[in-house]
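With one protein chain held back, the other chains of the complex are shown just where they sit.
Letters A and B mark the chains as written, and numbering starts fresh at 1 in each.
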Amino acid sequence: MIEQYIPLFLVLATAVLIAVGIVASSTLIGPQRPNDEKKSTYESGVKPFGSAKERISIKYYVVAMLFIIFDLEVIFVYPWAVQFKSLYSVFGIPVFTTMLVFLVIFEIGYLYAYKKGGFNWE
Amino acid sequence: MTLEIILFILFALIGAASGVLMITRKNPVMSALFLILNFAALAGVYLLLNAQFIAVVQIIVYAGAIMVLFLFVIMLLRPDAEISILRTNPLLKYVAIGVGVLVFAQLIYLIFFFKPLNITPSDVAERIQIGTVENIGTEIYTKYIIPVQVAGFLLLSATIGALVLAKKKFE
Partner (left out) sequence: MDLWTIIIISIIKILFVVTITLLTVSYLVYFERKISAWVQDRIGPNRVGWYGLLQPFADVFKLFLKEDIVPDASIKSIHTLAPIITLFVAFSTYAVLPWGPPVNIFGYEIPLVLADVNSGILIVLALTSLGVYGITFSGWASGSKYSLLGGVRSSAQMISYEISMGFSVAGVLLISESLRPAAIIESQSGWMWNAFIQPIGFITFLVSAFAETNRLPFDLPEAEPELVGGYHTEYSSMKFAAFFLAEYANMIISSGLIVTLYLGGWQVPYIETFGLSSGWVTMMQIGAFFFKVGAVLFFFIWVRWSIPRFKYNQLMNLGWKVMFPLALVNLVWVAILVMLLN
């Protein structure tokens, strides 16, 4: 079984090599003449003010949370989708309604988030 | 040595090393990075156990989704700008060490004194095919329909919980 994944591992290894090679080349080939002006943070030409250590909005946390939940929903849908035809030919309609019930449970959460303004961005 | 053993040693070493690096980093983003590497190594181990679907799901859900949430939470809380909780409460360190020793002892007990489950060769042959998405689909949508729906309700409660916790910001 693992043999069919050998080419995949090789591709991943090549991708790492290419990525490291390209990024390393920038320090190896280009000149290195740093000074304070160059190494300061870009601020559209004026002196940098404040820092980038600001906290981000809680909106992003909500989006990431909803993303995990619906990602898990999709993960449950994949095995069902792959086996749907063969299971349908044996069990009939219940295979479809099972998934419909499962999706409806999730969509209650979706509608709640919708009502609550979880998807509203200023 | 067979291919499986070579790959297992590789993945196990990456997993163990990234695990140690994760808990010893000062910068939380670095820790998150090594945790992602650790999940990837675990996916490799799942693959060696013929659990192909679980291996990919491990990457999609843990490395791809849950770690994004971790990073967002790190950016939200900015723990590097705060005083370390250990500095305000030094007793916590000893509690943590105690829990660590307890978990480690549990692992040692499992490794040395626990017999593996009695799997006969015929079972092994059966299990080799079990990890594909086709088999998982047949299993969970024939034998385990109720647990799947319960999982749905569990995730629904997670949705509502997350929104209730963040509610004040929307009003």
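Here, contacts are C-beta pairs under 8 Å (C-beta built on N, C-alpha and C of every residue); 3 or more make two chains touch, one makes a residue touch a chain.
What you see is a predicted model; the values in this text were computed from it and never measured.
Partners of the chain left out, restricted to shown chains and counted across the full complex, are A, B. For subunit A, the residues in touch with the chain missing from this view are 3-8, 10-12, 14-16, 18-20, 22-23, 25-27, 29-34, 36, 38-44, 48, 50-52, 54, 56, 59-60, 63-64, 66-67, 70-71, 74, 77-78, 81-86, 88-89, 93, 96, 99-100, 103, 107, 110, 114, 119-122. Interface residues of subunit B facing the missing partner chain: 3, 27, 29-30, 33, 36, 52-53, 55-57, 59-60, 63-65, 67-68, 71-72, 75, 132-134.
Everything that follows uses one rule, which is that only the chains that are shown with their structure count from here on.
Each chain gets one centre point, the mean of its Cα atoms, and the points for subunit A and subunit B are 17 Å apart. Chain contact summary for the complex, subunit B toward subunit A: residues 3-4, 7, 47-48, 50, 52-53, 57, 60-61, 64-66, 68-69, 72-73, 75-78, 80-81, 128, 133-134, 136-138, 140-142, 145, 148-149, 151-153, 155-156, 158-160, 162-163, 166-167, 169-170. Across the complex, subunit B is touched by residues 1-3, 5-6, 9, 53-62, 64-69, 71-73, 75-76, 78-83, 86-87, 91, 95, 98-99, 101-102, 105-106, 108-110, 112-113, 116-118, 120 of subunit A.
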